[in-house]
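Read the structure below first, then the notes.
One protein chain is absent from this view; the other protein chains keep their places.
By written order: A and B. Residues from 1 in each chain.
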Amino acid sequence: MKGIKDNMMSIDGMGGYGSYIIASYSIVFLGLALIWIRSIQKAKRLQIELREEK
Amino acid sequence: MLKVFCRCFFSDLYVVFRSTREWLSPVLFFMIFVALFGIGLGFDGQQLIQISPMIIWVAFLLTSLFTTESIFRADLEEGILEQLALSPYPLWWLLLAKSFAFWIASSLPLMLLMPFVGIMMQLPVKEIILLVVTLFLGSPAITMVGVLGATLTITLPRSGIFLGILLLPLYVPILILGQSAIINLFSQTLPLFQIALLGAISLLCITLIPHAAAAALKTAMNE
Partner (left out) sequence: MSHFIQYLIHLGTPRRFYHFCGKLFPWFMGFSFIAMAYGLIGGLFLAPADYQQGDGFRIIYVHVPCAFLSMFIYMTMVIFSTIFLIWRIKLADLIAYSIAPVGAVFTLCALLTGSIWGKPMWGTWWIWDARLTSELILLFLYLGYLGLYQAITEKKLAARMCAILAVVGAIDIPIIHYSVYWWNTLHQGATISQWGKPAIDMTMLKPLLSMITGFALYTMAISCIRIRTEILQRDFKLKWVNVLVKKINERH
């Protein structure tokens, strides 16, 4: 377990694939965050619109 | 029923061929596309022969995309489509007649040009014949799919390349089948399986798509 943790510290750790892994995981979590932010933004904007209207 | 089909068919055909510009521009587009590739690859004759059947197929697809936009344009403006939707005859039958006329107007000139284009791209005679056969069998599918795309985007003022995005997923299987049929240039066996499959897909499109397109058109006209 400790060996793996040490390995992961360097960006090129994980047997040399570190950068690829970080790139792909960050793309996906960026995507998830993007979906989240856009959905919440849309909901908030609509809420404001509704409350101003009524 | 048959008389209505013939009337619709011939009147559409007459409308298209009456204005020279309308049926000539796709032909010219096709020729320019192919010529540019020929000029670009011309010096390496071997490479040209290898790729040219595929280039011709892609040129054919792009030209179809180019012309599909205008299938219903004039008719929509003149209110003919509303009348067709209201007529006692089934809409899908009339759409089939229109599509047939469109196929003759758009695909037939290109196929007649195939021998010349083939010679331009230095293809052997057997390959040219194969090209004509595969295009002949594949073009009804391409036309019908284009008709479906046109009915889906009928209310959009200028569908343009967006129609391309819609039609690309639908063109891809036809393209792959066509390419696989002509890819083996110097093989001895005839790609009967691919040719049969192309014909089957075209038949399927001809029978099924008019109904879907008619349903879409009716919904659009009712708005």
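FYI, contacts are C-beta pairs under 8 Å (C-beta built on N, C-alpha and C of every residue); 3 or more make two chains touch, one makes a residue touch a chain.
Predicted model, so just to flag it, every value in this text is computed and none were measured.
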| item | value |
| --- | --- |
| Displayed chains contacting the withheld chain | A, B |
| Sole residue of B:132, B:170 or B:206 that reaches the chain not shown, by the stated touch rule | B:170 |
| Residues of subunit A in contact with the chain not shown | 1, 4-5, 8, 14-18, 20-21, 23-25, 27-29, 31-32, 34-36, 38-40, 42-43, 46-47, 50-51, 53-54 |
| Subunit B residues that touch the omitted chain in the full complex | 148, 152-153, 155-156, 162, 165-166, 168-170, 172-173, 176-177, 179-180, 183, 212, 215-216, 219-220, 223 |
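Just so it is clear, only the chains that are shown with their structure count from here on.
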| item | value |
| --- | --- |
| Distance from the mean Cα position of subunit B to that of subunit A, given in whole angstrom | 45 |
